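Excluded from the complex is one protein chain; the other protein chains are retained at their positions.
Chains: A, B and C, in written order; residue numbering restarts at 1 for each.
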Amino acid sequence: MIKIGIVGGTGYTGVELLRLLAQHPKASVRAITSRKDAGTKVADLFSSLRGKYDLAFADPADVDLASCDVVFFATPHGVAMAQARELTSAGVKIIDLAADFRLQDATVFEKWYGMPHACPDLLAEAAYGLPELRRDAVRKARIVGNPGCYPTTIQLGFVPLLEAGIVDTAHLIADCKSGVSGAGRKAEMGLMFSEASDNFRAYAVKGHRHLPETLEQLAPHSATPVNMVFTPHLVPMIRGMHSTLYARLTRTDVDLQALFEKRYAGEPFVDVMPPGSMPDTRSVRASNMLRIAVHRPGNGDLVTVLVVQDNLVKGAAGQAIQNMNLMFGLAETAGLTALPVLP
Amino acid sequence: MIKIGIVGGTGYTGVELLRLLAQHPKASVRAITSRKDAGTKVADLFSSLRGKYDLAFADPADVDLASCDVVFFATPHGVAMAQARELTSAGVKIIDLAADFRLQDATVFEKWYGMPHACPDLLAEAAYGLPELRRDAVRKARIVGNPGCYPTTIQLGFVPLLEAGIVDTAHLIADCKSGVSGAGRKAEMGLMFSEASDNFRAYAVKGHRHLPETLEQLAPHSATPVNMVFTPHLVPMIRGMHSTLYARLTRTDVDLQALFEKRYAGEPFVDVMPPGSMPDTRSVRASNMLRIAVHRPGNGDLVTVLVVQDNLVKGAAGQAIQNMNLMFGLAETAGLTALPVLP
Amino acid sequence: MIKIGIVGGTGYTGVELLRLLAQHPKASVRAITSRKDAGTKVADLFSSLRGKYDLAFADPADVDLASCDVVFFATPHGVAMAQARELTSAGVKIIDLAADFRLQDATVFEKWYGMPHACPDLLAEAAYGLPELRRDAVRKARIVGNPGCYPTTIQLGFVPLLEAGIVDTAHLIADCKSGVSGAGRKAEMGLMFSEASDNFRAYAVKGHRHLPETLEQLAPHSATPVNMVFTPHLVPMIRGMHSTLYARLTRTDVDLQALFEKRYAGEPFVDVMPPGSMPDTRSVRASNMLRIAVHRPGNGDLVTVLVVQDNLVKGAAGQAIQNMNLMFGLAETAGLTALPVLP
Partner (left out) sequence: MIKIGIVGGTGYTGVELLRLLAQHPKASVRAITSRKDAGTKVADLFSSLRGKYDLAFADPADVDLASCDVVFFATPHGVAMAQARELTSAGVKIIDLAADFRLQDATVFEKWYGMPHACPDLLAEAAYGLPELRRDAVRKARIVGNPGCYPTTIQLGFVPLLEAGIVDTAHLIADCKSGVSGAGRKAEMGLMFSEASDNFRAYAVKGHRHLPETLEQLAPHSATPVNMVFTPHLVPMIRGMHSTLYARLTRTDVDLQALFEKRYAGEPFVDVMPPGSMPDTRSVRASNMLRIAVHRPGNGDLVTVLVVQDNLVKGAAGQAIQNMNLMFGLAETAGLTALPVLP
């Protein structure tokens, strides 16, 4: 059994890790920390866990994380990098669900997250945890930066087109829609039921932190410079993310359906839908599956890619476990085979 | 492996059976029928099942259900009883998720469902599939009538009080609230998003088919005659059921918390919450767990019992599988251990 | 035109007052205060008001409320009573949407709200602002305590039965369901979209502040002592309140439908629905109408009353304006005639 520690387990990615790990055949959660809720049983905070977890949140100071095989950081940005050196020195692997190890350029990190990076050398060795694009690196990594939710969908949607070199990469458009849980478990006015329900709006149109991450990761897949307009929107639903991607085709003689099917052949968690499909977010609810459909409306020179995932699973906790499986030589799908919950 | 047939698999209980059985260690779904959708792959109707089920809906005429070990009927009322004799004669066990084998009195069935009962003799031998109250009968049964969703919560909430003989059983009140999926997968005006969303209403105040079923089942647990007012309401949520039960105490010197805890000690799917709890429906979402809290507001002579379940799982498909497990001597929890999905 | 001041206008009752008063033929909002948002234009906080209100929130210290004809307090409990003496001395009428002038017994107020009452003498002269029951008192009042949202539905639902003396008044049951906006515009975890959506739960089962208020107001309508169990629930919808009321009939020979129709004949904002009706909350959305249906299920000795209202209108801001109309001798319906928004 893999001994697991979770730092900062009171948010949605934390409780989702607990839910998924409870069904994992090789996982044993040994410790979960929370400064604020130390002493509270996890099942008292999240009654869905009653009967399955007897564990209580522990004060970080009281926990010997060095005895774990792997530590997940489900914390705000900045926490994982502060503990990464000590843990990796002790032989503990790290999977950070925040942004500390996502951006490969420390100056870009500092610009967008407003803090210096605590360990640029570890950043350099960290793997970006999108298995479909970085599987080998993840397998060998001591530290994995788990991707942002939006970037996962945008990269998997655009990469086949970029690798084929058939789109204008300087004017990509990502019109993305996320369920409210993507904003985390925090009491902010705009996320209240009476504010977010029966409502739809864009946000962060000027610039969202997932933009530099996406651009950085897309670049090596493209022979030409990549630029993008990214518009995130808030959907009145709890879970689910739908990215509608647009690009101008520089060639229209390529079979797009075949291109995508070939690129993701054999991928256990990427489902290229049949031609004409319009996937709905609930088709992946509570599962680690991501579904893609590719369209060329009116047979014109614009391609439209539709991508759906559960932002808390493939967009966060599920992908983190997928990475863990790779890092420990387990079956990549271990603990992640439950079907989506529909309706 | 248990060979399973599902008759009428295009509704919510059908797709929920498929979801749950996919995770069951001993289940093998061999056939699923639908007259209307014969030939369609189940994964084409429910994209959540893509990659896991290659099965297509079959015309009932083309399927040899007699070769199954058990057949689930996820059909409208009246279908199971028409096929019950033939199947049981062939040694096939039956679990009906409709009402054909719920009401033990055939005349009551005819009154509320507007059709004569096709096989009153089989009705007499059928077990009412609420394991917490009828476990032994279910174990031995060839035919199980799976309870209605509301009756499951009402019975489990009232039975400890009735058995203890401490309430006025002639004036029970069940104020129940159900998510919209409880009405089934059918295109009715009142169930449309634009009608049911951001709205709340009672329905069937004059009389709901779950009332006679509940009264019939409660009677043997009470030394005095049982009568009840039952008010179902429609909640703008997909899954989930919350029953708020009221009874007048004839004795106020009984420790209600201890009474409930003792009654359900050891039950894997009934969670008696700590004193003062107010369970929310999402704490059981997509799981087979049912949670109960008992209150005596203002220390008066009225007892309030709060019961939550997922109407499609413990209220339908999950309970049906729990019954199957008992009928085949499996662990009662087999295939039903996944944690609730929260948020 | 009536010169109006609003104290504390950044909550839902504040913005609802602004919305309704904009359509009122005799209302002129002169000032609106908010300590926290002083200087911000109301239309910058609530973009729905753009183009209609040029007003900015003012610091309470900078506003001459004494020059208003009436001041609405849309504030937390305790604010109105601190300013009541000064304003009434200056000839300003007061309508408090919080609890300061609801409870007539100051000791009950202190017990439930945890603070001493600042002006028990003014409390004694204040009118309880439920026009259908206290119209004459409201007309003459300098100070009106606007009722709580739940108490409005419970009182209007039970009063005909109590006045007729045909129910067991010691065991009333009010099973009430409210949209989330009833909790106010505040960033609390339990009110977040991801927590409250697709979920249903009871709260405050042990005791809710609206219970003593309701009991105090019901008492004068009953020849026998009144006691009640009150269970509030949170519904995943923005607006709307549905109260399901139960009482044991001591006489079953009374025509309940006629009783209710007669009691509310001529009331512009109480709609007694035809026999067999089950009103939905959206039928009153955004309007000041309250609808009632009365049932006797199974012709038994329990009566069920269904009451719906918009918690922010008849349950708060609309009723406050109805009271203002009475206090200033206007048509009671002035500014309140807009139809409900459906769907």
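The definition used in the following text is that a residue touches a chain if its C-beta (ideal position, glycine included) is under 8 Å from a C-beta of that chain, and two chains touch if they have at least 3 such contacts.
From a predicted model like this one, the values you see are computed outputs, not experimental measurements.
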item: From A:Pro25, A:Gly114, A:Gly276 or A:Gly329, residue that would touch the chain that is not displayed; value: A:Gly276
item: Candidate in contact with the missing chain, chosen from C:Arg30, C:His117 or C:Arg285; value: C:Arg285
item: Residue, one of A:Gly78, A:Gly184 or A:Pro236, that touches the chain absent here; value: A:Pro236
item: Residue, one of A:Thr88, A:Ser194, A:Asn288 or A:Gln322, that touches the chain absent here; value: A:Ser194
item: Residues of chain A (touch criterion as defined above) contacting the omitted chain; value: 171, 173, 175, 177, 179, 194-195, 197-203, 205-207, 227, 229-231, 233, 235-240, 242, 244, 246, 248, 276, 278-282, 285, 295, 297-298, 300-302, 304, 306, 308, 343
item: Absent chain, residues of chain B that touch it; value: 12, 179-181, 185-189, 191-198, 236-238
item: Touch residues of chain C, complete complex, unshown partner; value: 12, 15, 18-19, 22-23, 46-52, 181, 185, 197-198, 238-239, 271, 273, 279-280, 282-287, 289, 291, 312, 337-343
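Here is the rule we go by: only the chains that are shown with their structure count from here on.
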item: Equivalent-chain rotation between chain C and chain B, CA atoms, steps of 5 degrees; value: 180
item: Chain A and chain C: spacing of chain centres that average the CA atoms, whole Å; value: 45
item: Chain B-chain C separation of Cα centroids, rounded to whole Å; value: 39
item: Centroid distance [mean C-alpha coordinates] between chain B and chain A, Å; value: 37
item: Residue list for chain A, restricted to those that touch at least two other chains; value: 12, 181, 185, 197-198, 238
